[in-house]
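What follows is a single structure, and I will ask about it in a moment.
Removed: one protein chain of the complex. Kept in place: all other protein chains.
So, subunit A:
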Amino acid sequence: MSKRIDVKDLNVYYTNFLAVEDVNIEIEAKSVTAFIGPSGCGKSTFLRTLNRMHEVIPGGRVEGEVLLDGDNLYESGVDPVTVRSQIGMVFQRPNPFPTMSIRDNVLAGVKLNSKKISRSDAEDLVEKSLRGANLWNEVKDRLDKPGSGLSGGQQQRLCIARTIAVKPQVILMDEPCSALDPISTLAIEDLINELKNEFTVVIVTHNMQQAARVSDKTAFFNIAGTGKPGKLIEYAETATIFSNPTVKATEDYVSGRFG
């Protein structure tokens, strides 16, 4: 239940502004890949092209190919709705549906596209997903309470539970810990380590220690200056990026001598 992603010659635009230029990258199945780089370098923008969320923004478009096990996401006739049900996403700020209970939040994606699910299957799936997100023990007695009543870290794990409940091939995470305290961050990082047994995980992070702790491979993005497009500078094993990078800019960035 996990697929690889190959990106070929991808250019990402906002209307006519080239935001990310010419990215080529191969992301292995059942691995954790981290995107690091300074603010505004296009790593989040690029991440959002991997499940066609980029085009939700008015004017957002891409040129090039993103292949999920060889199938191009951007081929004409491909429905973004199908793409997103296979490639889930966790956002920077926890965003459980505020009007739904914890249970309904977990089942939100499963009930889409008028799919029916029996009550007992639903209960099983809720428990399995919440256990998968290391949240079950904290919420099992209040599944009918609103998701917005949880702490920030719990809300983020609820969002992860919601994402894994639809059994995606890939999970994209856009700075999932940047709004969380260190303990919740640790909980999420442990979770990411478990998730890669089943899913392909791609994570954008500002925290280099986090990238070093959780990822197998790391991609460093950089930007030449304001108004210039972001580029993929270097992509290698995480250990290599942090100890022995080949590009000077990468070394400067990971050692904190940037700018």
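FYI, a contact is a pair of C-beta atoms (placed from the backbone, for glycine too) under 8 Å apart; a residue touches a chain by one contact, two chains touch by 3 or more; residues count from 1.
Here is the rule we go by: contacts and distances are computed from a predicted model.
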item	value
Protein name, per the UniProt record, of whichever chain is missing from view ("Tryptophan synthase beta chain", "Membrane protein", "Caa(3)-type oxidase, subunit IV" or "Phosphate transport system permease protein")	"Phosphate transport system permease protein"
Contacting the left-out chain in the complete assembly, out of A:N11, A:S31 or A:N95	A:N95
Candidates A:A19, A:L73, A:C159 or A:V202 - the one touching the absent chain	A:C159
Contact with the hidden chain (one of A:L112, A:A224 or A:A239)	A:L112
Candidates A:P38, A:G64 or A:P146 - the one touching the absent chain	A:P146
Sole contact to the chain not displayed, among A:V7, A:I27 or A:M53	A:M53
Interface with the unshown chain - residue positions in subunit A	51, 53, 56, 58, 81-82, 84-86, 88-89, 91, 93, 95-101, 108-109, 112-113, 145-146, 148-149, 159, 162-163, 166
